[in-house]
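The complex is shown incomplete by one protein chain, all other protein chains being positioned as in the whole.
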Amino acid sequence: MTIDESTLDHLARLARLRIEPADRGGLMADLAALTGLVGRLAAVDTAGVEPLSHPGDLTLRLAPDVVTEGDRADALLALSEAAQGGYYTVPKVIE
Amino acid sequence: MSIDIAALAARVRDGTVRARDLAEEALARAEAARSLNALVTLDADGARGAADAIDAAPARAGALAGIPLVHKDLFSTRGLRTTASSRMLADYVPPFDATVVERLAAAGAVTIGKASLDEFAMGSSNETADTGPVRNPWDPTCVPGGSSGGSAALVAAGVVPVATGTDTGGSVRQPAAFCGITGLKPTYGRVSRFGMIAFASSLDQAGVLARSAADCAHALAAIAGHDPRDPTSHPCPVDDYVAALGDGVAGRRIGVVREWFGDGVDPAVAAQVRVALERLEAAGAKLIDVALPTLDHAIPAYYVIAPAEASSNLARYDGVRYGHRAADPADLADLYTRTRAEGFGAEVKRRILLGTFVLSSGYYDAYYRQAQRVRRLIADDFARAFADVDLLAGPTAPTVAFRIGEKTSDPLAMYAADVNTVAVNLAGLPAISVPAGFVDGLPVGLQLAAPAFAEGRLLAAAAALEQRSDWHRARPEGFR
Partner (left out) sequence: MSAWQAVIGLELHVQLATRRKLFSGAATAYGAEPNAQVGLVDAALPGTLPVPNAEAVRMAVRFGLAVGGRVARRSEFARKNYFYPDLPKGYQISQYEHPIVAGGEVRARLDDGRDVRVALVRAHLEEDAGKSLHDAFHGATAIDLNRAGTPLIEVVTTPCLHSAAEAAAAMRAIHRLVTWLGICDGNLQEGSFRCDANVSVRPGPDAPLGTRCEIKNLNSFRFVEKAVEYEIERQIRELEAGRPIRQETRLYDETRHQTRALRGKEEAHDYRYFPDPDLPPLVLAEAEIDAIAAALPELPDARRDRYQRELGLSDYDADLVTADRSTSEYFEATLAALGGPEPKRAKTVANWIAGELAAALNAAQRPIAESPVGPEALAGLIREIEAGRISQKVGKDVFAAIWAGEGDAATIIAARGLSVIRDDAALAAQVDAILAANPKPVAQYRAGDTRVLGWFVGQVMRATRGQADPATLDRLLRERLG
C-alpha cells in the first residue's frame, strides 16, 4: 500500500520519532515497499486458525510474593542524565 | 587450536595451561584483528582480572575454565558498557549481568570484550552498527552477516574459540554461515533471555557460535536451563549435549526442505549444500524430500511480528532513565522525538515505524493478527514434517556473504537474506548452521532444524558432518 504524508506523520507521532524533512521521501518509499511485502499475508487462507503469540506450549510461571529487590535508587538514578534530588526529571508537563 | 574448549579448560584446571596466557593470546589476536571492526569494547583489564582469579585457584574453576570469549553486545554485562551497537546506548553501563553472562562466567569463561552487531540486532549484515560495518575475515570487502556479525567474525578470525550471539530471525546462523563457523540457535525458552536486550521477545533466543559442534555443545551446556527471571524460560530438563555429540546420524531421517532451495537461492550454494547432505547420507542418514508450503509466508509473517514487538520493546528508550538524551529539550514531546531520532539509526527507525503501523488501529487484524495466524500455520507445518523426519535441512542463507554496501539501500533485498532462517524462530525450534564448503572462496552453511529441545540431535549431525569433511577446519587467509 502507499504510505502518504499523513500516515507517516501519524506513525511518527505514535512512535515519538522526529523525522527530518530530507528523510521523509525515502521512508515513505521504504514503508510502501515493506507494507507491500507484509501485505502478501492477506492472500493466505487462515480461516479458523487461532493466532499464535508464543511458540511451543509455554504457559506462565509465577513468582512468590516475596520482596527480593531493595533500595537501589542511587545506582538507577546514576544512569540518568537528568536525575535531580532523588527523582528522574523531564521538561514540565502541563495537564 | 585443535582441541576442544572443554579439553583446554581441563588443562587450565590442572595447571598445565594458564588462563592468563589464554587471555593474553586472545587480546593479542583481537589487536591483530582490529581491521575487522568486530569489537565494540575490548575489556583487557576485566579479562586479565578474571583470568588471574582462575589461575589463583584453577582446580576450583568450572567446565570452561579460562576459555576466552566475546559476548554479543546485546548481553548486559555488569560494569561493562552494553551498547546494542546503538548510539542510544553508547554510554550505558548495566548494573547487572545477563543470565548467559553470569553462567558463562560461573563456568570459568573469560570475557575479553563485547562484539559488534546490527543495531539492536536488526539486520543481516552487521552494517547497521553505530560503530560501522564489520568485515568478513574471509573477504574484508564482504559483510560477516548479521546480526551477530561481530561474534561470527571474531570466532572465524580465531580471536576467541567461542562467542555468544542472539537469533531472532537467523542472527546466529546466517553470520555463522557467512563466516564458515558453527552457529546454534536453541529452542525458544531453552536459554534465558534475562539481561539480553530485547528485539522481538517471542522470537529472540540466545545462541552460541564456535568453530566446532563440540565447542557449541560445551558452551550450550553452560548456558542452557531454566531461569526464574525469564517468564518464557522452559523448565524441562537439559540434555547432555556433549554425550549427544557421539550419536551420529545413522538411521536419521533428514527432510530436505523444498522451500529452502527456492528461487532466491544461488544455485551454486544449493549445489554445495547438497554435497554436504550427501556426506550425511554417507554417514548413514536417509534423505527425504519434504515440502512445507507455508514457509513461503515466513518472511512476511516475520516482518510483521518482529517489527511489531520491536516497536513496543524500544519504546523504553525515551531519554529519561538511561541512554541518550537530547540536549536542552524544549518540552516533553521534543525530549522524546529528538532523543529517539538522534539515538536510533535508519534501520531501527524503519522497523519501529513498520511495527507501529501493523499494530495501529484499523490495520491490526489485517497485519498483526493475520501474521499470528500464519505463524500457527508455520508451526503446524513443522510439526507435521517432524512426524516423518528427525531433522530438516537446507542452505542457511540463499547466498554467500555479499559485499559491504551492496544491499543497504534496498531493505527488501536485505530481508531476503533471512528467507531460510526466520521460520524456525516463528515456530520456536532449534536450528544450527554448519560449515558446508565454499562457493567462490566464501563459506556456505548447511542449516539443520530439529523439533523443540532436540539440540542434541543437531549437534550430533553437525559432529557427524565434521567427521566426513574438513570445511570447519578451514581458516581465512591472514587469520590462521
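Residue numbering begins at 1 within each chain, and the chains themselves are lettered A and B in the order written.
What we mean here is this: a residue touches a chain if its C-beta (ideal position, glycine included) is under 8 Å from a C-beta of that chain, and two chains touch if they have at least 3 such contacts.
Keep in mind that this is a model prediction, so the values were computed, not measured.
Enquirer: Who touches the missing chain here, B:303, B:368, B:415 or B:453?
Expert: Selected residue, touching the omitted chain: B:368.
Enquirer: Out of A:22, A:43 or A:66, point to the residue that touches the absent chain in the complete complex.
Expert: A:66
Enquirer: Decide which residue listed in B:82, B:131, B:272 or B:447 touches the omitted chain of the complex.
Expert: If we include the chain that is not displayed, B:82 is the one touching it.
Enquirer: Tell me which residue among B:36, B:129, B:198 or B:353 touches the hidden chain in the full complex.
Expert: B:198
Enquirer: What residues on subunit A make contact with the chain left out of this view?
Expert: Answer for subunit A: residues 13-14, 16, 53-54, 58-69, 71-73, 76-77, 79, 84-95 touch the chain left out.
Enquirer: Mind listing the subunit B residues that contact the chain we can't see here?
Expert: 75-76, 82, 84, 89, 92, 94-96, 98, 193-198, 200-202, 228-232, 308-309, 311-312, 314-316, 318, 320-322, 332, 336, 356, 359-361, 364, 368
Operating definition for what follows: only the chains that are shown with their structure count from here on.
Enquirer: Rounded to the nearest whole Å, what is the centre-to-centre distance of subunit A and subunit B, using the mean of the C-alpha atoms as each centre?
Expert: About 23 Å, centre to centre.
Enquirer: Subunit B touches which residues of subunit A in the complex?
Expert: Those residues of subunit A that touch subunit B are 3, 7-8, 10-12, 14-20, 23, 27, 30-31, 33-35, 37-42, 44, 46, 49-56, 58, 60-61, 63, 72, 75-76, 79-82, 88, 90-93.
Enquirer: Flag every residue of subunit B that touches subunit A in the complex, lowest number first.
Expert: Residue list for subunit B touching subunit A: 92-93, 95, 187-189, 202, 228, 231-235, 294, 297, 299-301, 303-304, 311, 315, 318-322, 325, 329-338, 340-341, 344, 346, 349-350, 352-354, 356-358, 360, 366-367, 369-377, 379, 411-412, 415, 426-429, 452.
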